[in-house]
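Missing here: one protein chain of the complex. Every other protein chain is in place.
By written order: A and B. Residues from 1 in each chain.
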Amino acid sequence: MFTLRSRIAVLALICLFAPAAGAQNAGAGLEVGRKMLLEDNPGELWIDRGKRIFHEKRGPKKASLEQCDFGMGPGNLKGATARLPRYFADTDKVEDLDSRIVTCMVTLQGSDREQVKKSAIGRPLTDGSDIEAIAMYVASHSNGMKMDVRLDHPKEREMYKAGEYLFFRRSGQTDFGCVTCHGQPDKRIRLQDLVNMLDKKQIQAVAGSWPAYRGAHGISRTMQWRLYDCFWQMRLPELAYLSDVSIALSTYLNYQGNGAVVKVPGFKR
Amino acid sequence: MAEPMRIRATLQGDVADVRILMRHPMETGQRKNPKGEIIPVHFIQSVVVTHNGKTVFDAQWSQAISRDPFLGLRIKGAKAGDKVSVTWTDNKGDKRTDEATVAASS
Partner (left out) sequence: MNRSRRRVLELGGGVAALGAAAAAGLIPAGAAAAAWNKPGFESKAAADAIKSLGASGMTESRDIAITAPDIAENGAVVPIAVTSRIPNTESISILAEKNPFPLAATFDIAPGTEGYASVRIKMGQTSHVRAVVKAGGKFYTASKEVKVTVGGCG
């Protein structure tokens, strides 16, 4: 029967050669449903869930996350995620939203970093992870604001350059890179129109939609999960949670999405 | 303890457009957990909506209603400040009631 490699090769061919007209029309029959789901999005309940968890005194230090600094100063959430990823002096690293939540769980609450990372990505059709809920809550404080990732610090520029390189780099058994699916116009996989990340308008249309409620999983999902899942789909080695690769790609993509209006929760299939 | 609902009730003329998001697994009883055991059926069977204390809408649901269910309805003759109360009850007898006030159209 077909090997995995040949199946993926066929899929790649379909992606690359799908007729352009078909790609846009796939959306027409689906638009009614997408609009209805986005208008009343269960992901909003994760804002509430995240708010409860955020304010609870937890961990060995029995502290809440209220003093967490997401870049706008401790305790100031407004507009914070619109500027992420960014450099943080206290960790001397560029951090994204997930990373910053973990940093604060460790420093403010005394939790064990490896334990926290292990349970960071929730299982589908459960309540999801605490981090996924907290991320939705924190991100909601940037709603209505424009994404504004800056590359002021050398480490931010470094991450951006690495992310750009990784976006275009093809590797692994499938010889895929992000660019394979997301670097061309009018492509889709089954019913999903693939966002052309090299088209400013297209990337701006989606950049502000994370974290999002993933309908098929019934939980909030962050950009860390999205990148992890892309790597899985490309049959690349597992993208480690909060790895430099993940932060680099996030930095590159979010910067490309600058100007997008933050509107969370997004709704994904 | 059941998580709170989100209820939006906005006036459109004299009709309150009510939108409710509820947290519930709505298990069909056909799914298996990672150990291969059937996850028992667990779903909201009833949703009752009252307007200023009077029952205006009474939904009976099966397990075919989606996870984290949504309900939209429209109540005529509403005014800003009116109270809308929503109560769901599931097949285990758990229930949850939340309230909202009808907001004037923006």
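We take it that a residue touches a chain if its C-beta (ideal position, glycine included) is under 8 Å from a C-beta of that chain, and two chains touch if they have at least 3 such contacts.
It should be emphasised that the depicted structure is a prediction, and the values quoted were computed from it without experimental measurement.
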| query | Among the options B:Ala9, B:Leu71 or B:Val102, which residue touches the chain absent from this view? | reply | B:Leu71
| field | Residues in chain B touching the chain absent from view | value | 15, 19, 28, 45-46, 48, 51, 54-67, 69-77, 87, 89-93, 95
| remark: Residue positions on chain A contacting the omitted chain are 29-34, 36-37, 181, 188-192, 194, 215-216, 218, 229-230, 233, 268-269
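The working rule: only the chains that are shown with their structure count from here on.
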| field | Length of the line joining the C-alpha centres of chain A and chain B, rounded to whole Å | value | 30
| message | List the residues on chain B that touch chain A in their complex, please. | response | 3-4, 6, 19, 21, 23, 25, 31, 67-68, 70, 72
| Residue numbers on chain A that touch chain B, as the complex places them | 40-42, 44-45, 48-49, 125, 218
